[in-house]
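Worksheet for the structure shown next.
With one protein chain removed, the remaining protein chains of the complex are shown where they sit.
By letter and in written order, the chains are A and B; residue numbering begins at 1 in each of them.
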Amino acid sequence: MTAVDTVPRPAKVGSFRSFMSRRASLMPTFAAVAILILIFIGAQMEFGNFITPRNISSLLLDNAYLLILAVGMTFVIITSGIDLSVGSVMAFTGIWLAKLLAGGTSAIIAIPAIVLGGAVIGLLIGVLIQYFDVQPFIASLAGLFLARGLAFVVSLQSIRVENKAVLWLQSTRWHLGSWYITPTGILALLVVAVGAFVMQYTRFGRTIYAIGGNEQSARLMGLNIARTKVLVYVISGTCAGLAGLVLTAYSGAGYPRNGIGTELDAIAAVVIGGTLLTGGTGYVLGSMVGVFVFGTINTVISFMGAEQSWTRIIVGVLLLVFIVVQRAIVARAERRR
Amino acid sequence: MKTLVRHRLFWPTAALVGLIAINAIARPAFIKITIRDGELYGALIDILRNSAPLMLVALGMTLVIATRGIDLSVGAIMAVSGAVALQIIAGSDEPNNIGVVAVAVGVAMLVSLVLGAWNGLLVSVMGIQPIIATLVLMFAGRGVALLITGGKITTVNSSPYKVIATGFFLLLPVAFLIAMAIVAIVAFVERRSALGVLTEAVGINPEASRLAGVRSRGIIWGAYIVSGLLSGIAGIIYTSNISAADANAAGLFIELYAILAVVLGGNSLMGGKFSIAGTVVGVLFIQTLDSTILFLGVSPAQSPVFFALVVVVVVLIQSPRLHRLARRVSQSRRAPQAASTPEEVAA
Partner (left out) sequence: MTDNADNAAQAIVEMRGITIQFPGVLALDGVDFTLRAGEVHSLMGENGAGKSTLIKALTGVYAINAGTIAVNGATREFHSTADAQAAGISTVYQEVNLCTNLTVGENVMLGHEPRTAGRINWGAVHREAARHLSELGLSVDPHSMLASHSIAIQQLVAISRAMVLDARVLILDEPTSSLDRGEVEQLFGVIRALRDKGVAILFVSHFLDQVYEIADRITVLRNGRLVGEYLAADLPRDQLVTKMIGRALDDLASLSQTADRAVDRSGIPVLTASGLGRKGTLEPADIDIYPGEVVGLAGLLGSGRTELVRLLYGADRPDTGHVEIQGSAAKIASPRHAIDRRVAFSSEDRRGEGIVGDLTVAENIVLGIQARKGWLHKLRRAEQDAIVADYMSALDVRPANPAALARNLSGGNQQKVLLARWLATAPELLILDEPTRGIDVGAKADIQRKVAELSQQGLSVIFISSELEEVLRLAQRIVVMRDRKRIGEVDAGAMDLDALVEYIANEGKESAA
């Protein structure tokens, strides 16, 4: 009469089911990869010269800033939080960098300074959320206001960058045949690699997943929730600072109006890459796929000569499809229980 | 119950009054109101007039938040609505014809209603999280508005349309009257009918409300429809003000200010009990603060810094941790109770 659930089921059924249950959280990411491949194939068939080393290399170059933002956003979203400030922080750090450089500060001092600035804003947001029980939405909203306003305080107009070091970031290409990569691209990939490693192989990263799964449980399990939750926002702010550097290098100037709505791009990329906005599941590599999906759609749109606003619309539709499918899967799982 | 109401509206109102007082001291002209050409004129009147779009958006946001949701798409809906109205007027031969203007306004309102219904469908029928559901329209909406205007800023020259935002009626700005009328209607409907308390029930405990027989789905859906419609009207007022449809700028960040107004008014982001009066006070506070900042010579682009401070102060005040700290500070040292002997119970 004792029906114990632990007796291993017959090998075939059991191993498939356990394979599926282990891989279930990877399904959305697989879907994103599939979509990326589909878009590539479609574009290649349509334009004939889409999949070239030059185009793919420029994909990384053009979206390096978004890639870095998406890594930081992944950390935050997995804890079931959200950071709406990253676009504005990126603009602030970008224009501040330009101003510092234009004022004669050397890059060796200016760059760490602005990244630190991003980290400090992230710290403020994290402290508000963790120690004052403010919802992530509102706290990062305050960060958004603060950063956006500060960007205009630094300068009401754009500031060109003449600094050699930063221009080097922008103009250097390291070639491998027809492929090329820039320092900013390497930086972005490095951020992705570090992010993925931290999430998978450190206790800090596993604590992030635990918090996203069930914060109350994670606390009762003795994990250091407070420090982790604050740190993810510091990380997000740091990434925004780095993104400010990358974007300024890319465009050769700081511009206080940069990044309006970019946090949404980052969130969309992260969601399309397979991270649930409810927290607890997701992968940094998945977010990278999401960024490439976003960037590829952008490239296709410009190839077609259509208006840029179509990118947002298409990504919006894609986002919707992902969300609805995610919801349907969850609903089916719930009903089965 | 009275003490509860006093608690809720007291601080927001006090803050508003305080801010007005500070302004009045710094620049006595602030509270000066004169009559010119049958119109009231003064800084306070400007605040009332300029607050209209935010008032409407925040009103819709209050209802949505009460159902434990959020509507991030309000700015985008504003942009779409303005674009639709202006395209109709611009495309007609008689932009000054009231009939044309009426049709433009009507169609724009209809479109925003549909967009709101779309949000409501995602949330109440498909069960998608409100932040996510409205994110989609926030994301794609401006793109749609841009497509409607063909990627440029549509301008019109239509006096009837212009009246909406800049006209005066019985001494008061038309925009303000429209906003106040709508606020009054919504407040009346919410409290006179059972819609208010049922909405609160849905926000506090959706499942219990469903089992109790409350038509939760309809109530939640309705909240998003209202939010969409009100955002559409706000978009009409905004574009009427500048006689142009700027899809990128219309309602930019307004969702954030709206949420701030709702929170400033003492409403909880977790849903449940709500106060429209609180939101009204919150909106007026924000507009007054905006005016104060401008007066201080701060560039409008830099004003968000001040609002960041406001957000921080407000949430700190509402923070439970702060209350705990305050209580601990004001309490005297706890006296340990004397241990009493355990009862012996006859076996």
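Heads up, the rule we're going with is that a residue touches a chain if its C-beta (ideal position, glycine included) is under 8 Å from a C-beta of that chain, and two chains touch if they have at least 3 such contacts.
Bear in mind the structure is a predicted one, so any value in this text is a computation, not a measurement.
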| item | value |
| --- | --- |
| Contact set of the excluded chain (shown chains only) | A, B |
| Touching residue (missing chain; options B:Ala29, B:Met126, B:Ala212 or B:Val313) | B:Ala212 |
| Sole contact to the chain not displayed, among A:Gly87, A:Gly185, A:Gly212 or A:Gly244 | A:Gly212 |
| Interface residues of subunit B (partner: the chain not displayed) | 1, 192-195, 197-198, 200-201, 204-205, 207-215, 219, 272-273, 334, 336-345, 347 |
| Where the missing chain touches subunit A, by residue | 1-8, 17-18, 21-22, 24-25, 197, 200-203, 206-207, 209-210, 212-214, 216-223, 280-281, 335-336 |
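We adopt the following convention: only the chains that are shown with their structure count from here on.
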| item | value |
| --- | --- |
| Centroid spacing, where centroids are CA-atom means, of subunit A and subunit B in whole angstrom | 30 |
| Touching residues (chain side subunit B, partner subunit A) in the complex | 70, 126-129, 131-133, 135-144, 146-147, 151, 252, 256, 259-260, 263, 269, 299, 301-308, 311-312, 315-316, 319-322 |
| Subunit A to subunit B touching residues, read off their complex | 82, 128, 131-135, 137-139, 141-146, 148-150, 152-153, 156, 256, 260-261, 264, 267-268, 271, 277-278, 307, 309-313, 315-317, 319-320, 323-324, 327, 331 |
